[in-house]
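Right, I'll just put the structure down here and ask away after.
A protein chain is absent from this complex, but the other protein chains hold their places.
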Amino acid sequence: MSAARKKHNTEDYLRMYKQMVRIRAFEDKANQLYLSAKMPGLTHMYSGQEAVAVGICEALTDEDRITSTHRGHGHCVAKGANFREMFCELLGKEEGYCRGKGGSMHIADQANGNLGANAIVGGSMGIATGAALSAKRLGKDFVTVCFFGDGATAQGLWYEVMNMAALWKLPVIYACENNGYSEYTKTDEIAAGSLVKRAEAFGIEAFQVDGQDVLAVNELTSRLAGRCRKGEGPFFIELDTYRYHGHHVGDINRDYYRTKEEEAEWKDIRDPITNFGKSLIDQKMFTAEELVAIDNDIAADAEAAVDYALKAPYPDGSEVDMHVFAGVDHALDYLRGAR
Amino acid sequence: MPHDVIMPALGMAQDTGQILAWHKKPGEAVEEGDVLFEVETDKAAMEVEAQSGGYLTDVTVEAGAEVPVGQIIASISETPEGEGGASASQEPESPPEPAPEQEAIAGDKVIMPALGMAQDTGLIISWAKRPGDQVSADDVLLEVETDKSAMEVPAGYDGYVAEIFAEAGENVPVGNVIAIISARKPEAPVKRSTKSGQPEEDANPKPAEAVDATLAATPSTSAPGLARAIASSSDKLLASPKAKRLAREQGLDLDRLIKAGYPQPYHVADLEILKALPAETAPVAAVATAISRRVTAEVESSELNGFLSWLSDELGHPVRRETVLAVFAAAALRTVNAGEIVIGTEARGVSRTYLDPDLSGFGQVEPVDADRAPGLIVRDLAASPVTSIQLGGEAVPVLSVCGRGETFSLTCECAGDTLSGEATLALANGFAERVADPLRQLL
Partner (left out) sequence: MTREITLSKAVNEAIAEEMRRDPTIFLLGEDVAEAGTPFKVLSGLVEEFGTERIIDTPISEPGFMGMAVGAAMTGSRPIVDLMFGDFLYLVMDQLCNQAAKTHYMSGGKLKVPLVLRTNMGATRRSAAQHSQSLQAIVAHIPGLKVAMPSSAYEAKGLLKTAIRDDNPVVIFEDKLMYQDKAPVPEEEYLIPFGQANIKREGRDVTLVATSSMVQVAEEAAETLAREGISAEVIDPRTIVPLDEQTIIDSVRKTSRAIVIDEGHQSYGVTAEIAARISEKAFYHLDAPVIRMGAMDVPVPFSPALEDLTVPTSEGVAENARRICRGELVHAA
């Protein structure tokens, strides 16, 4: 390996490591906020799946778009979002990415190409494919990645838009994060046959990859994104991964659908951050102490962002009918015919 | 910095958790991830881990206790003694952040409203809600007696009656806080009387609050004259909203159509039939007494205000608005009522009496002794938040002036037996024209 190549890798690897740790730190704080009854509503933890979001988003440009899911904090962080605005959004504060109107399940970060999380399972498949149609029609070279879970493969919308994406060779990558559970049900019980073959039936090139291996995910996505830009899309990737928490933060007693032993095995043996960290140390890119220092810095960042968000103001009541329509300050007057 | 140990939200619909056992003792060292205590929620026992390392201190809840979610039950401190060196068993000097339920009662203040008249206190007749009751903004909270009538005062806010500061029977100054409506159900709702501790509202209550309270206050019997007119011989009168409104404005009694045998429902066209009915003798008088006439007008306030400053400059001393209004009222009344005219004015709680004020120059108009019974009362409410008046006919006709921004809203009310409909209209019109164009009075 040449020195330049190695340096390049070192920077990329450090970034990927940091981004995964940031996601984990964000989710740990979000979970604490819920447990301590400081966060309104529920949230869905991404912990355990970090290598998927980071491996993919690190292969994308700022111009590239993603659509995200109800389990979307990881995608959002990986695509470049800030802790502060994210925590503010989780707490319904004015400075949140969506001025407190979206919350955990609807964070959108237009500036970084995140077209938004979606609380309807599979709800963003049309949006992602439409963004790809936009790119092709307008002659832009951005690629769109559509994140969704294994549960969403049961939605008919996917087959409609895969059909059109394949017909029109759209620059879209369908990224199915198979974490083994569709809400509270094993994926085996809701999905017949092979997910990969479903995509292949449309003539779409499909891949299966270890979703706990950030480098494997990143390498594959880089290649497919490049091919999308050359008009060779769409593609499908099934990423095998695991969610450490329940379906949502309130899903605590989950023995009836999966064992503690199974959870422990994934956490102990297949944790994407631990394993990637070990390989960085093994390759002598970083020392264990350096990585611990990184972890601590990020944890402190997350802590500071939470403190900031807890103290941040809520939106003014007058915002309640703002942003209903673009170009209309207050919807209620407008709806009554005010000019 | 110590970290709070908080009763976690574990189940999806869980408000409290029961602590089954503490796995650490006060003062004991803990590491992040150590099991701190065990909680029973909906169905299962759950172990709760420490979110940070340190020493378990300030344990406020014992095993067995049922604790609301979100409540702080202990701290993880940097020293075994806990925050400020206090031992775990002692009360901490500054108590930990209280759980929401234990906060001092905070909420929206309900004030004794200015109920429209020149009135500076209100007598609380009764409370419709008790401390701790849930209320909607529109719910009647209490009944207040003012000069002439009982008024129902709505709560004005959604929430719970957290505190009541005055008992029924107490006379409370306008603007004073009489209750607190809290968003959350209060743990310990309070009822006191003004004698036992009346928190003073700001010296100058915010006008917006006062306006809201006044606007929201509705008479418990609306337009008594009208109510009687309609309900006298039939328990149900079918008429269109517009027909009813016009009948009220014109002092017409739709009941007479029923008596004359015309089939219901009545519409605007039927008012012509009603007007053409032959006048009744005795019953007419009764109806005339019962009904109450009301005419309203709106004029720009700028002319009168300009006139007042001009006049004050001209005379070299400030001229009271009610004096000028008394002159205008007398002049307007004179067009329908010859002879001596005594005008009573009521403004900001002060009553004055004027004798034929329109017959002397503005410079000479002075109040006379109050023993002359006025034939017409002028109420100047322009400085108050009241925007509209409907009190029904009184012993003598009343002209009320309410003000809001650029506009004066003028109301002429009288009992049916004091002035005819035509005379009421002429009085109201003459008064409004003069307020709208004061110079006309000089010419």
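Remarks
Going by the order they are written in, the chains are A and B; count residues from 1 in each one.
Definition applied: contacts are C-beta pairs under 8 Å (C-beta built on N, C-alpha and C of every residue); 3 or more make two chains touch, one makes a residue touch a chain.
Everything quoted here is computed from the prediction, not taken from an experiment.
Within the whole complex, touches from the chain that is not shown fall on A, B. Of the candidate positions A:R65, A:R243 or A:R270, contact with the unshown chain belongs to A:R65. Note on the undisplayed chain: of the listed residues A:A108, A:I252 or A:I273, the one touching it is A:A108. Only one residue in the set A:L35, A:V54 or A:M125 touches the chain that does not appear here, and it is A:M125. Of the listed residues A:L157, A:A216 or A:M285, the one in contact with the hidden chain in the full complex is A:L157.
Listed residues A:S134, A:Q208, A:N253 or A:N275: the one in touch with the omitted chain is A:S134.
Where subunit B meets the omitted chain, the residues involved are 238, 240-243, 245, 265, 267-270.
Summarising the interface, subunit A meets the missing chain with residues 65, 67, 96-102, 106, 108-110, 115-116, 118, 120, 123-135, 137-138, 140, 142, 144, 156-157, 160-161, 163-164, 167, 322-327, 331, 334-339.
The criterion applied here is as follows: only the chains that are shown with their structure count from here on.
Taking each chain's centre as the mean of its C-alpha atoms, subunit A lies 52 Å from subunit B. If you check the complex, the residues on subunit B that touch subunit A are 4, 6, 8-12, 41-44, 46, 51, 69-70. For subunit A in complex with subunit B, the touching residues are 32, 34-38, 42, 250-253.
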